[in-house]
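First up is the structure itself, then whatever we jot down about it.
A single protein chain has been omitted from the complex, and every remaining protein chain is retained in its original position.
Should a chain be cited, it is by its letter among A and B, assigned in written order, with residues numbered from 1 in that chain.
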Amino acid sequence: MPEPKRKTELRQGAGGRAAHDVGGLDFGPIDRTEHDLALWEKRVDAMLILLTGPKKGAFKIDAMRRVIEDYGQQQYDSTTYYEKWIRAIRNLLVEQEILTKEEIEAKIAAVEEAMRASGRELQGGSVPWDDVGGRM
Amino acid sequence: MSAPAPRFRIGDVVRVDSRMALGHCRTPFFLRGKTGVIVGIQGAFHDPEKLAYHKPGLPRQVLYKVRFKQSDLWPNYRGKPHDHLEADIYEHWLMRISAEARSDSHAA
Partner (left out) sequence: MPHDDHDHHHEHSHEHGGQPYRHPFQRDHDADPASPYEVLEQAIRELLIEKGILTSEEIYAQVDLMDSRSPALGAKVVARAWVDPAFKDRLLANTRAALAELGIDIGSLADFRVVENTADVHNVIVCTLCSCYPKMLLGIPPAWYKSLAYRSRVVVDPRGVLREFGLELPDHVEVRVHDSTADLRYFVLPRRPEGTEGWSEEQLASIVTRDCMIGTAVPVEPATSAAAE
């Protein structure tokens, strides 16, 4: 398996730093509203801990961070914590050849169909695919 | 496997390398090129810059707790002269400046 490509995308106008590396910048006032996690977010948290744990060893937490950092500034700033995480888990499972892009797409279609059938509304749209592992 | 021996000792004055990071790294941009004092030796850890690309993370890197004067980090620091910031920095990002701490930044 080829080594994933190194591709640090820099934050614009921030002196040559990557998107996630924000110490000393200014993003305005701190919103201290408390949020409870949705169940799906708790599951993302759980899956990450299990996949990176010694028993499964699917990938390291460091690889997870790398994938999130590679999203680039626009995606990094506009997605929530667990949105970043599930997208990175998806990318890494493909990168590590544990799942394929095709089976993920097929399963998404099946999940959406099941949700619709059960009366659950869908926001619509999809999570963009990234240049997984640097291999298009 | 035995742990690598630390190159630096508590009290050493060190500078963080100012190189550009190509790919994942855990040395914040705002600390690069800055001078601080080693205040703790945290042990040896697998190298995150290699783990991030599915490599074994060897050789392991000694991790240091480095204390910086806030006024050395920010030209217009709005706090007090005795304020500090500490961060954990891996050995391959540090260079020794001198073995003797400046008294002003070593004060706990």
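As a working rule, a contact is a pair of C-beta atoms (placed from the backbone, for glycine too) under 8 Å apart; a residue touches a chain by one contact, two chains touch by 3 or more.
For clarity, every value in this text was computed on a predicted model and none was experimentally measured.
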Using the contact definition given at the top, list the shown chains touched by the missing chain. A, B
Given the contact definition stated above, which residue among B:V14, B:I38, B:A52 or B:A87 touches the chain not shown here? B:A87
So that we can see where the missing chain sits, which residues of subunit A does it touch? 20-40, 42-47, 49-54, 56, 58, 61, 65, 68, 77, 81-83, 86-87, 89-90, 93, 98-99, 103-104, 107-108, 110-112, 115, 118-127
Counting contacts across the full complex, list the positions on subunit B that touch the omitted chain. 26-28, 30, 42-43, 45, 48, 63, 70, 73-74, 77-80, 82-90, 108
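In the analysis below, only the chains that are shown with their structure count from here on.
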Footprint of subunit A on subunit B - complex, ascending: 20-24, 28-31, 48, 51-55, 57, 73-74
In the complex formed with subunit B, which residues of subunit A make contact? 1, 3-4, 6-8, 14-18, 21, 23-24, 59-60, 62-63, 65-66, 69, 96
